[in-house]
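Chains shown are a subset, placed as in the full complex.
Labels run A and B following the written order; every chain starts at residue 1.
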Amino acid sequence: MSSELQTDLLNDAKIYGESLSKLPQDLYIPPDALEVYLDSFQGPLDLLLYLIRKNNIDILDIPMATLTTQYMVYVEKMKQIKLELAADYLLMSAMLIEIKSRMLLPPVSNDEDDDLDPRAELVKKLIEYELMKTASQELDDISQVGRDRFIAQGYFEKVIEPKSLPDVSIEELFNAWKNVIKRAEQFETHRINRAELSVREHMSLIIKKLRNDQLISFDSFFNEEKDPIPKLVVCFLAILELTKENLIKINQQEPCSPIYIQRAQV
Amino acid sequence: MEQSVKYKNIIETALLTSGRPLSIDDLQKLFEEKLERSTIRMLLDDIKNDWSEKTLDLVLVANGYRFEAKPIFTDSLMRLSPDRAIKYSRAVMEVLAIIAYRQPVTRGDIEKIRGVSLNPNTLRQLLEREWVEIIGQKEVPGRPSLYATTKFFLDDFALKSLNQLPDISNSEDKISNSIEENLLSADASEQINDQ
């Protein structure tokens, strides 16, 4: 936090009329921790609630100047670190400043009921959000199937009647795959193409073989007399790929001795 | 007597192997002969008692009855395959809470309550898990989808109905009452502070 900001904050920060003699503890954040820290807020309302709770501010009587100042300190930091995050936060800054300035104007009239506190809408939002935040914590405390609630699911031998099962065409499968690729490209984590397909098939076959035997000789995967050359190549590529993905290990005791393939152990 | 033990065993086996809750209607399908719903309820009570000292609990959730591991085993079971435990982010859980407590809601409603724009992936997680579904469109410009929770949501949280959601009404009433009282009296000290 820059010293300039700190000074501003100290000059401005008054809570219920009391000037703060020193910076609140929770406002100091080591610079390297800041990014993680800012990430932990779900949005501007979450940040405001945090400031309100930490400073023991009565949510129904918010000192707008204090809150706005403290809020701006955080937003400044966010702008420096991750600009793209700031949009929702900037909108809130504008709203806070507007409320603050409206509070400075004298009430137009004293006897009109609809002359609402400028803070009313913000407070309603904060309360509703806090309520939902509480609700989400309460939900999270319930044990959930798939996390920490376990459902009996013993096995039983089914006599499968193929007619009762959904039909799926190869086109449908292909379309599903196209969809996956489209989305995967959005995440930019995977580049998926087809060249390796037969390699992938062989990878599965090799693992299936290794399921029964711990150790299989490298040679036994290749039948040079019967298999066409492309198949031999594909099988070899599959072994390399499995090794790369740490699914199998290739062993050779000494040069020129037989090579063995086994399942990778941890 | 003999016969009722046979019925009971069939129901128990179905519940132990189904992997999903079974309703009384489901359980009736197990038998060629027609069993009364009251008979089945009685047998379920019996089964519940049989298991009370054992490893599983027979519980009733939104879609019916199911066996679950007694809570004392949770820690051990979680050690078995820690990678299987599905943990959702705070954002996902907040959106789930908003849909659960304020349903039906549009995406815009959710954004308004949380004060941030919604990452589409957050909703997708919940749709994918089948905890949330689109139940229609709101008849306003743009016809945004309306989201609500599903029965699977209730099942997975072991709730019989939405009524059983954790109660937040206490804090709700308290707050709305005090809004009326305090808010309208904007006090002078605030204005002084702000100068």
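Assume contacts are C-beta pairs under 8 Å (C-beta built on N, C-alpha and C of every residue); 3 or more make two chains touch, one makes a residue touch a chain.
What you are looking at is a predicted structure, and each value in this text was computed from that prediction instead of being measured.
Counted over the whole structure file, the protein chains come in the copy numbers A x1, B x2.
Just so it is clear, only the chains that are shown with their structure count from here on.
Chain A and chain B, compared by their mean Cα positions, are separated by 23 Å. The part of chain A that touches chain B in the complex is made up of residues 14, 16-17, 42-46, 60-61, 63-66, 88, 92, 100, 103-104, 107, 113, 116-120, 123-125, 127-129, 131-156. Interface residues of chain B, counted against chain A in their complex, comprise 13, 15-20, 56, 66-69, 71, 73-74, 77-78, 84-87, 90-91, 93-94, 96-98, 100-102, 113-117, 129, 155-158, 165-166, 168, 171-172, 175, 178-179, 182-184, 186-187, 189-195.
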